[in-house]
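Removed: one protein chain of the complex. Kept in place: all other protein chains.
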Amino acid sequence: MKEMSRIVKTVTNFVYGFIIIFGLYIIAHGHLTPGGGFQGGAVAGSAFALLLVSYGSLNSNKFLKKDIFSLFENFGLVLFIVLGFSGLGITFFYNFLANSGSWFGNAAFIGINPGDMNTGGVIPLMNIAVGLEVLSAFGVIVLTMASGAEFTKKKEKS
Amino acid sequence: MSSFVEIIHISTLVMMIIASFLAVVFRKLLPSIIALSVASLLLSLEFYLLHAPDVAIAEAAIGAGLTMAIFIFAIRGTR
Amino acid sequence: MKKIIFGIAFIIFFSFLIVSAVNMRTFGEPIISEMDDYFIENAQSETGANNVVTSIVFDYRGFDTLGEATVLFTAVVGIVALFRGVKR
Partner (left out) sequence: MIGNLPYVAVVIFIGLGIYTLMFKKNLIKIAIGIVLIENGVNLFLITLGYRKGAIAPIYTQAPSGQAMVLPTPQALTLTSIVIGIATTALILSIAMMIYKHYGTLDTDEVRRLRG
(Lines give C-alpha, C1' and ligand atoms only; values in the text may rest on other atoms or scores of the structure.)
Protein backbone atom coordinates (compact mmCIF):
# COMPACT_ATOMS: atom_id res chain seq x y z
CA MET A 1 0.00 0.00 0.00
CA LYS A 2 1.36 3.41 -0.95
CA GLU A 3 1.82 6.18 1.58
CA MET A 4 -0.91 8.76 2.05
CA SER A 5 -0.84 12.54 1.80
CA ARG A 6 1.10 14.98 3.97
CA ILE A 7 -1.94 16.04 6.04
CA VAL A 8 -2.61 12.48 7.16
CA LYS A 9 1.04 11.94 8.10
CA THR A 10 1.20 15.17 10.14
CA VAL A 11 -1.94 14.29 12.11
CA THR A 12 -0.59 10.77 12.67
CA ASN A 13 2.69 12.13 14.04
CA PHE A 14 0.76 14.30 16.44
CA VAL A 15 -1.72 11.74 17.71
CA TYR A 16 -0.17 8.27 17.88
CA GLY A 17 1.81 8.87 21.08
CA PHE A 18 -1.33 9.89 22.94
CA ILE A 19 -3.15 6.74 21.79
CA ILE A 20 -0.34 4.49 23.08
CA ILE A 21 -0.20 6.36 26.42
CA PHE A 22 -3.98 5.99 26.80
CA GLY A 23 -3.74 2.25 26.16
CA LEU A 24 -1.02 1.88 28.81
CA TYR A 25 -3.19 3.85 31.26
CA ILE A 26 -6.11 1.49 30.67
CA ILE A 27 -3.83 -1.52 31.27
CA ALA A 28 -2.34 -0.10 34.49
CA HIS A 29 -5.67 0.90 36.06
CA GLY A 30 -7.47 -2.28 35.07
CA HIS A 31 -8.48 -3.31 38.58
CA LEU A 32 -10.00 0.04 39.56
CA THR A 33 -11.75 1.56 36.54
CA PRO A 34 -13.34 0.02 33.39
CA GLY A 35 -10.62 -1.63 31.35
CA GLY A 36 -8.01 -4.32 31.64
CA GLY A 37 -5.48 -6.21 29.61
CA PHE A 38 -7.57 -6.95 26.51
CA GLN A 39 -8.99 -3.44 26.10
CA GLY A 40 -5.71 -1.61 26.63
CA GLY A 41 -3.87 -3.95 24.28
CA ALA A 42 -6.50 -3.40 21.59
CA VAL A 43 -6.36 0.41 21.92
CA ALA A 44 -2.54 0.45 21.69
CA GLY A 45 -2.64 -2.00 18.77
CA SER A 46 -4.93 0.31 16.80
CA ALA A 47 -2.18 2.98 17.02
CA PHE A 48 0.17 0.62 15.12
CA ALA A 49 -2.54 0.06 12.51
CA LEU A 50 -2.84 3.85 12.10
CA LEU A 51 0.93 4.20 11.59
CA LEU A 52 0.97 1.37 9.07
CA VAL A 53 -1.96 2.74 7.03
CA SER A 54 -0.67 6.30 6.87
CA TYR A 55 3.01 5.56 6.11
CA GLY A 56 2.59 2.60 3.75
CA SER A 57 3.88 -0.90 4.29
CA LEU A 58 7.26 -0.38 2.65
CA ASN A 59 8.30 2.70 4.65
CA SER A 60 7.00 1.46 7.97
CA ASN A 61 9.16 -1.67 7.90
CA LYS A 62 12.05 0.60 8.93
CA PHE A 63 10.64 1.40 12.37
CA LEU A 64 8.19 -1.45 13.07
CA LYS A 65 10.08 -4.73 13.35
CA LYS A 66 8.12 -7.99 13.24
CA ASP A 67 10.74 -9.95 15.19
CA ILE A 68 10.56 -7.64 18.22
CA PHE A 69 6.76 -7.93 18.31
CA SER A 70 7.01 -11.72 18.12
CA LEU A 71 9.54 -11.75 20.98
CA PHE A 72 7.29 -9.65 23.22
CA GLU A 73 4.29 -11.87 22.42
CA ASN A 74 6.13 -15.00 23.54
CA PHE A 75 7.36 -13.18 26.66
CA GLY A 76 3.81 -12.12 27.62
CA LEU A 77 2.36 -15.63 27.23
CA VAL A 78 5.17 -17.23 29.24
CA LEU A 79 4.83 -14.59 31.99
CA PHE A 80 1.08 -15.28 32.22
CA ILE A 81 1.60 -19.05 32.53
CA VAL A 82 4.33 -18.56 35.17
CA LEU A 83 2.02 -16.32 37.21
CA GLY A 84 -0.70 -18.96 36.96
CA PHE A 85 1.63 -21.71 38.18
CA SER A 86 3.00 -19.63 41.06
CA GLY A 87 0.02 -20.28 43.31
CA LEU A 88 0.23 -24.03 42.87
CA GLY A 89 0.82 -24.55 46.60
CA ILE A 90 -2.94 -24.32 47.08
CA THR A 91 -4.67 -24.45 43.67
CA PHE A 92 -3.97 -23.45 40.10
CA PHE A 93 -4.51 -19.68 39.56
CA TYR A 94 -4.63 -18.99 43.31
CA ASN A 95 -4.30 -15.31 44.20
CA PHE A 96 -1.32 -15.66 46.53
CA LEU A 97 -0.49 -11.93 46.81
CA ALA A 98 -3.87 -10.57 47.91
CA ASN A 99 -4.14 -9.29 51.51
CA SER A 100 -0.52 -10.28 52.23
CA GLY A 101 1.07 -6.85 52.68
CA SER A 102 3.76 -7.19 49.99
CA TRP A 103 3.47 -6.02 46.34
CA PHE A 104 -0.08 -4.95 45.49
CA GLY A 105 -1.10 -6.55 48.77
CA ASN A 106 -3.01 -3.93 50.74
CA ALA A 107 -6.38 -5.04 52.03
CA ALA A 108 -9.15 -3.34 50.07
CA PHE A 109 -11.95 -1.38 51.68
CA ILE A 110 -15.25 -3.20 51.63
CA GLY A 111 -18.01 -1.30 49.91
CA ILE A 112 -17.81 1.90 47.92
CA ASN A 113 -14.41 3.60 48.02
CA PRO A 114 -12.38 6.01 45.87
CA GLY A 115 -9.88 3.29 44.96
CA ASP A 116 -6.35 2.36 46.00
CA MET A 117 -3.67 1.57 43.42
CA ASN A 118 -1.83 -0.85 45.69
CA THR A 119 -4.52 -3.54 45.97
CA GLY A 120 -5.49 -6.50 43.86
CA GLY A 121 -2.78 -9.09 44.48
CA VAL A 122 -1.77 -10.89 41.30
CA ILE A 123 -4.44 -9.25 39.10
CA PRO A 124 -2.41 -6.14 37.99
CA LEU A 125 0.58 -8.32 37.08
CA MET A 126 -1.67 -10.57 34.97
CA ASN A 127 -3.15 -7.43 33.37
CA ILE A 128 0.33 -6.33 32.29
CA ALA A 129 1.21 -9.77 30.93
CA VAL A 130 -2.00 -10.16 28.92
CA GLY A 131 -1.82 -6.57 27.69
CA LEU A 132 1.71 -7.10 26.38
CA GLU A 133 0.63 -10.29 24.62
CA VAL A 134 -2.50 -8.83 22.97
CA LEU A 135 -0.68 -5.64 21.83
CA SER A 136 2.14 -7.60 20.20
CA ALA A 137 -0.25 -10.11 18.65
CA PHE A 138 -2.24 -7.36 16.91
CA GLY A 139 0.99 -5.75 15.74
CA VAL A 140 2.15 -9.02 14.16
CA ILE A 141 -1.28 -9.61 12.53
CA VAL A 142 -1.43 -6.13 10.96
CA LEU A 143 2.19 -6.15 9.73
CA THR A 144 1.91 -9.63 8.21
CA MET A 145 -1.37 -8.93 6.43
CA ALA A 146 -0.09 -5.61 5.04
CA SER A 147 3.00 -7.23 3.53
CA GLY A 148 0.88 -10.15 2.29
CA ALA A 149 -1.47 -7.76 0.45
CA GLU A 150 1.48 -6.58 -1.63
CA PHE A 151 2.26 -10.22 -2.42
CA THR A 152 -1.18 -11.50 -3.45
CA LYS A 153 -2.47 -8.66 -5.65
CA LYS A 154 -2.17 -8.80 -9.42
CA LYS A 155 0.90 -7.19 -10.94
CA GLU A 156 0.22 -3.97 -12.82
CA LYS A 157 1.26 -3.95 -16.45
CA SER A 158 4.20 -1.56 -16.73
CA MET B 1 -36.27 10.81 32.69
CA SER B 2 -36.40 7.09 32.09
CA SER B 3 -38.47 7.57 28.96
CA PHE B 4 -35.64 9.67 27.48
CA VAL B 5 -33.18 6.80 28.04
CA GLU B 6 -35.65 4.40 26.47
CA ILE B 7 -36.01 6.59 23.38
CA ILE B 8 -32.22 6.61 22.92
CA HIS B 9 -32.18 2.85 23.45
CA ILE B 10 -34.83 2.13 20.82
CA SER B 11 -33.35 4.51 18.23
CA THR B 12 -29.90 2.95 18.69
CA LEU B 13 -31.32 -0.52 18.08
CA VAL B 14 -33.23 0.59 14.97
CA MET B 15 -30.21 2.39 13.45
CA MET B 16 -28.04 -0.65 14.17
CA ILE B 17 -30.45 -2.93 12.31
CA ILE B 18 -30.56 -0.52 9.33
CA ALA B 19 -26.75 -0.33 9.16
CA SER B 20 -26.31 -4.11 9.24
CA PHE B 21 -29.01 -4.48 6.56
CA LEU B 22 -27.10 -2.04 4.34
CA ALA B 23 -23.89 -4.01 4.97
CA VAL B 24 -25.54 -7.08 3.44
CA VAL B 25 -27.34 -5.35 0.55
CA PHE B 26 -24.53 -3.23 -0.97
CA ARG B 27 -22.90 -4.61 -4.12
CA LYS B 28 -19.45 -3.04 -3.83
CA LEU B 29 -17.20 -4.17 -1.04
CA LEU B 30 -15.86 -0.87 0.37
CA PRO B 31 -19.28 0.73 1.21
CA SER B 32 -20.37 -2.58 2.69
CA ILE B 33 -17.41 -2.61 5.07
CA ILE B 34 -18.02 1.01 6.09
CA ALA B 35 -21.63 0.12 6.95
CA LEU B 36 -20.36 -2.85 9.00
CA SER B 37 -18.07 -0.52 10.94
CA VAL B 38 -20.95 1.88 11.66
CA ALA B 39 -23.05 -1.04 12.93
CA SER B 40 -20.23 -2.13 15.21
CA LEU B 41 -19.81 1.39 16.64
CA LEU B 42 -23.55 1.60 17.38
CA LEU B 43 -23.30 -1.83 19.03
CA SER B 44 -20.64 -0.37 21.31
CA LEU B 45 -23.03 2.45 22.32
CA GLU B 46 -25.69 -0.18 23.00
CA PHE B 47 -23.32 -2.04 25.33
CA TYR B 48 -22.72 1.19 27.23
CA LEU B 49 -26.47 1.73 27.61
CA LEU B 50 -26.80 -1.81 29.03
CA HIS B 51 -24.27 -0.92 31.81
CA ALA B 52 -21.30 -2.92 30.49
CA PRO B 53 -18.45 -0.36 30.06
CA ASP B 54 -15.69 -3.02 29.89
CA VAL B 55 -17.24 -4.68 26.86
CA ALA B 56 -18.01 -1.27 25.33
CA ILE B 57 -14.32 -0.26 25.32
CA ALA B 58 -13.27 -3.58 23.82
CA GLU B 59 -15.93 -3.45 21.09
CA ALA B 60 -15.12 0.15 20.15
CA ALA B 61 -11.40 -0.58 19.81
CA ILE B 62 -11.62 -3.96 18.10
CA GLY B 63 -14.87 -3.91 16.16
CA ALA B 64 -14.64 -0.41 14.76
CA GLY B 65 -10.87 0.00 14.42
CA LEU B 66 -8.94 -3.18 13.84
CA THR B 67 -11.63 -5.09 11.90
CA MET B 68 -11.87 -2.17 9.48
CA ALA B 69 -8.07 -2.14 8.93
CA ILE B 70 -7.89 -5.90 8.39
CA PHE B 71 -10.79 -5.89 5.88
CA ILE B 72 -9.19 -3.02 3.95
CA PHE B 73 -5.89 -4.92 3.72
CA ALA B 74 -7.80 -7.94 2.41
CA ILE B 75 -9.55 -5.84 -0.27
CA ARG B 76 -6.27 -4.26 -1.36
CA GLY B 77 -4.78 -7.73 -1.66
CA THR B 78 -7.57 -9.21 -3.79
CA ARG B 79 -8.13 -6.74 -6.59
CA MET C 1 -34.03 -25.11 -7.93
CA LYS C 2 -31.41 -25.13 -5.19
CA LYS C 3 -32.19 -21.50 -4.40
CA ILE C 4 -35.89 -22.26 -3.86
CA ILE C 5 -35.16 -25.06 -1.39
CA PHE C 6 -32.64 -22.91 0.47
CA GLY C 7 -35.14 -20.04 0.58
CA ILE C 8 -37.91 -22.18 2.07
CA ALA C 9 -35.54 -23.59 4.69
CA PHE C 10 -34.29 -20.10 5.57
CA ILE C 11 -37.83 -18.72 5.96
CA ILE C 12 -38.87 -21.60 8.27
CA PHE C 13 -35.75 -21.19 10.41
CA PHE C 14 -36.11 -17.41 10.65
CA SER C 15 -39.78 -17.57 11.65
CA PHE C 16 -38.91 -20.10 14.35
CA LEU C 17 -36.26 -17.72 15.71
CA ILE C 18 -38.71 -14.76 15.68
CA VAL C 19 -41.39 -16.74 17.58
CA SER C 20 -38.91 -17.92 20.18
CA ALA C 21 -37.58 -14.37 20.66
CA VAL C 22 -41.03 -12.89 21.23
CA ASN C 23 -41.97 -15.62 23.71
CA MET C 24 -38.81 -15.31 25.78
CA ARG C 25 -38.74 -14.12 29.38
CA THR C 26 -39.16 -10.43 30.08
CA PHE C 27 -36.25 -8.14 29.29
CA GLY C 28 -34.42 -6.94 32.39
CA GLU C 29 -35.41 -9.55 34.98
CA PRO C 30 -32.93 -12.45 35.32
CA ILE C 31 -34.29 -15.50 37.12
CA ILE C 32 -31.25 -17.44 38.39
CA SER C 33 -28.51 -15.28 39.92
CA GLU C 34 -27.01 -17.03 42.98
CA MET C 35 -23.48 -17.30 41.56
CA ASP C 36 -23.36 -13.69 40.44
CA ASP C 37 -24.64 -12.47 43.81
CA TYR C 38 -21.83 -14.42 45.48
CA PHE C 39 -19.28 -12.80 43.16
CA ILE C 40 -20.65 -9.30 43.80
CA GLU C 41 -20.66 -9.85 47.59
CA ASN C 42 -17.24 -11.49 48.05
CA ALA C 43 -15.02 -10.25 45.20
CA GLN C 44 -13.62 -7.30 47.15
CA SER C 45 -12.68 -9.21 50.28
CA GLU C 46 -11.24 -12.24 48.47
CA THR C 47 -9.25 -10.69 45.62
CA GLY C 48 -8.94 -7.03 46.62
CA ALA C 49 -9.94 -5.57 43.24
CA ASN C 50 -12.70 -3.00 42.85
CA ASN C 51 -13.67 -4.07 39.32
CA VAL C 52 -15.73 -7.25 39.60
CA VAL C 53 -15.44 -8.14 35.90
CA THR C 54 -11.62 -8.08 36.04
CA SER C 55 -11.59 -10.22 39.18
CA ILE C 56 -13.78 -12.81 37.43
CA VAL C 57 -11.67 -12.80 34.25
CA PHE C 58 -8.30 -13.16 35.97
CA ASP C 59 -9.05 -14.95 39.23
CA TYR C 60 -12.23 -17.02 39.41
CA ARG C 61 -12.17 -18.12 35.76
CA GLY C 62 -8.48 -18.04 34.93
CA PHE C 63 -8.72 -21.18 32.80
CA ASP C 64 -10.87 -19.35 30.23
CA THR C 65 -8.29 -16.58 29.91
CA LEU C 66 -5.49 -19.13 29.52
CA GLY C 67 -7.40 -20.84 26.68
CA GLU C 68 -8.12 -17.49 25.04
CA ALA C 69 -4.43 -16.52 25.10
CA THR C 70 -3.55 -19.87 23.55
CA VAL C 71 -6.13 -19.41 20.77
CA LEU C 72 -4.76 -15.94 19.97
CA PHE C 73 -1.19 -17.26 19.89
CA THR C 74 -2.20 -20.14 17.59
CA ALA C 75 -3.98 -17.77 15.18
CA VAL C 76 -0.89 -15.54 14.96
CA VAL C 77 1.33 -18.56 14.31
CA GLY C 78 -1.07 -19.69 11.57
CA ILE C 79 -1.06 -16.32 9.82
CA VAL C 80 2.74 -16.05 9.93
CA ALA C 81 3.13 -19.60 8.58
CA LEU C 82 0.63 -18.86 5.78
CA PHE C 83 2.64 -15.90 4.49
CA ARG C 84 6.04 -17.49 5.11
CA GLY C 85 7.42 -17.19 1.60
CA VAL C 86 6.76 -13.44 1.35
CA LYS C 87 9.84 -11.27 1.37
CA ARG C 88 9.48 -7.84 2.92
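As written, the chain order gives the labels A, B and C, with residue 1 at the start of each chain.
What we mean here is this: a residue touches a chain if its C-beta (ideal position, glycine included) is under 8 Å from a C-beta of that chain, and two chains touch if they have at least 3 such contacts.
Note that the structure is a prediction, hence the values are computed from the model and not measured.
J.: Please provide the labels of all shown chains that the missing chain touches.
T.: A, B, C
J.: Can you tell me which of A:Phe38, A:Tyr55, A:Phe80 or A:Phe104 touches the chain that was removed from the display?
T.: Result: among the candidates, A:Phe38 touches the missing chain.
J.: Which parts of subunit B face the unshown chain closely enough to count as touching?
T.: Touching the chain left out of view, subunit B contributes residues 3, 6, 9-10, 13, 16-17, 20-21, 23-24, 29, 32-33, 36, 39-40, 43, 46-47, 50-55, 58-59, 62-63, 66-67, 70-71, 73-75, 77-78.
J.: Could you please point out the subunit A residues that touch the chain left off the display?
T.: Touching the missing chain: residues 32-34, 36, 38, 42, 111-115, 134, 137, 141, 144-145, 148-149, 151-152, 154.
J.: Which subunit C residues touch the hidden chain?
T.: Residues in contact with the chain left out: 3, 6, 10, 13-14, 17-18, 21-22, 24, 26-30, 33, 35-36, 39-40, 44, 50-53, 56-57, 61, 64-65, 68, 71-72, 75-76, 78-79, 82-83.
In this section, only the chains that are shown with their structure count from here on.
J.: I'd like to verify one number: the distance from the centre of subunit A to the centre of subunit C, where each centre is the average of its C-alpha atoms, in whole angstrom.
T.: Computed value for the inter-centroid distance: 21 Å.
J.: Averaging only over C-alpha atoms, locate the centres of subunit B and subunit C and give their separation in whole Å.
T.: For subunit B versus subunit C, the centre distance works out to 18 Å.
J.: Compute the distance, rounded to whole Å, between the mean C-alpha positions of subunit A and subunit B.
T.: Centres of subunit A and subunit B (C-alpha means) sit 23 Å apart.
J.: Specify, in ascending order, the residues of subunit A that touch 2 or more different other chains.
T.: 34, 36, 141, 145, 148, 150-151
J.: For subunit C, jot down the residues that touch at least 2 other chains.
T.: Expected reply: 51, 53-54.
J.: Going by the contact rule at the top, pick out the subunit A residues touching subunit C in the complex.
T.: These residues of subunit A touch subunit C: 30-34, 36, 61, 70, 73, 77, 80-81, 84, 92-93, 95, 98-99, 104-111, 113, 115, 119-123, 126-127, 130, 133-134, 137, 140-141, 144-145, 147-148, 150-151.
J.: Which residues of subunit A touch subunit B once you look at their complex with the stated criterion?
T.: Against subunit B, the touching part of subunit A is residues 1, 26, 34-36, 38-39, 42-43, 45-46, 49, 52-53, 138, 141-142, 145-146, 148-154.
J.: Quick check on the complex: what are the subunit C residues that touch subunit A?
T.: Those in contact with subunit A are residues 44-51, 53-55, 57-59, 62-63, 65-66, 69-70, 72-73, 75-76, 79-80, 82-83, 86, 88.
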